[in-house]
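Could you have a look at this structure, given as structure tokens, before my questions?
One protein chain is absent from this view; the other protein chains keep their places.
This part shows chain A:
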Amino acid sequence: MLNELIATPLFGVFLTLAAYALAQILYRRTGSIFFNPVALSISGIILFLLASGIPYDAYAVGGRYVLFLLGPSVVALAVPLYVRRQEIWKRRGPISVGIFAGAVSSVVSASGLAWLLGGSRDVVLSLAPKSVTTPIAISIVEKIGGIAPLTAALVVLTGCLGAICGPEFCRFIGIRSEVATGLAVGTASHGIGTARMLEVSELGGAVAGLAIGLNGLVTAFLLPLLFVLAR
């Protein structure tokens, strides 16, 4: 009977919401950036599944329902962009050049470092679009070669890293501007970073949302070209 229940969407949806609610309480209580609710929920659910022996597939039945809402949420990013359109349009130069520089440095540093450290061809290729939002990253990797599921995992890890310490790191290296911080976090760590930026600042969140799309666009055009040239 328990197995039947676990196979219903109810289980996965409940586990996701419960983990997130708990993680948010911990995050608020501790006030520590290392208790980032997304990273905490993900590791909590993984540990729970491993400890209880419940297969990932059973969780995913309900997980898919939660994931579904990501689609319309990305469309919803148009709202903060529209509300802040004048401030963003005024800075279109710095924004577009910043994202372009970020996209190039991402591809070069991620695959370059992996190559220098003796990563296999598959890993080097899978790492190249790691700062790009999952659906775009996967279509890029399918084009250049590499392991799409590995890319998906690396994209999520990158996102968590940017969400945990992106705004703090920017402040640390002397980036004070809200727009520059939002761009940095959005370009480096896509949607998960943007979720954190939306908590920190409305303008920063809006440009981070813009960076998800633009970084994806630039990388999607640039990366196949780079790999043709490198060959």
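Keep in mind that, in the parts below, contacts are C-beta pairs under 8 Å (C-beta built on N, C-alpha and C of every residue); 3 or more make two chains touch, one makes a residue touch a chain; residues count from 1.
Here is the rule we use: contacts and distances are computed from a predicted model.
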Omitted chain (choose from "3-oxoadipate--succinyl-CoA transferase", "Holin-like protein", "Branched-chain amino acid transport system substrate-binding protein" or "ABC transporter permease") - UniProt protein name: "Holin-like protein"
Options A:33, A:180, A:200 or A:226, residue touching the unrepresented chain: A:180
Residues from chain A at the interface with the omitted partner, ascending: 12, 16-17, 19-20, 37-39, 41-42, 45-46, 49-50, 56, 59-60, 63-64, 66-67, 69-83, 85, 91, 93-95, 97-99, 101-102, 105-106, 109-111, 113-115, 117-120, 123-124, 127, 130-131, 133-136, 139-140, 143, 147, 149-150, 152-154, 156-163, 166, 169-170, 173, 175-177, 179-181, 183-185, 187-189, 191-192, 194-196, 198, 205, 209, 211-213, 216-217, 220
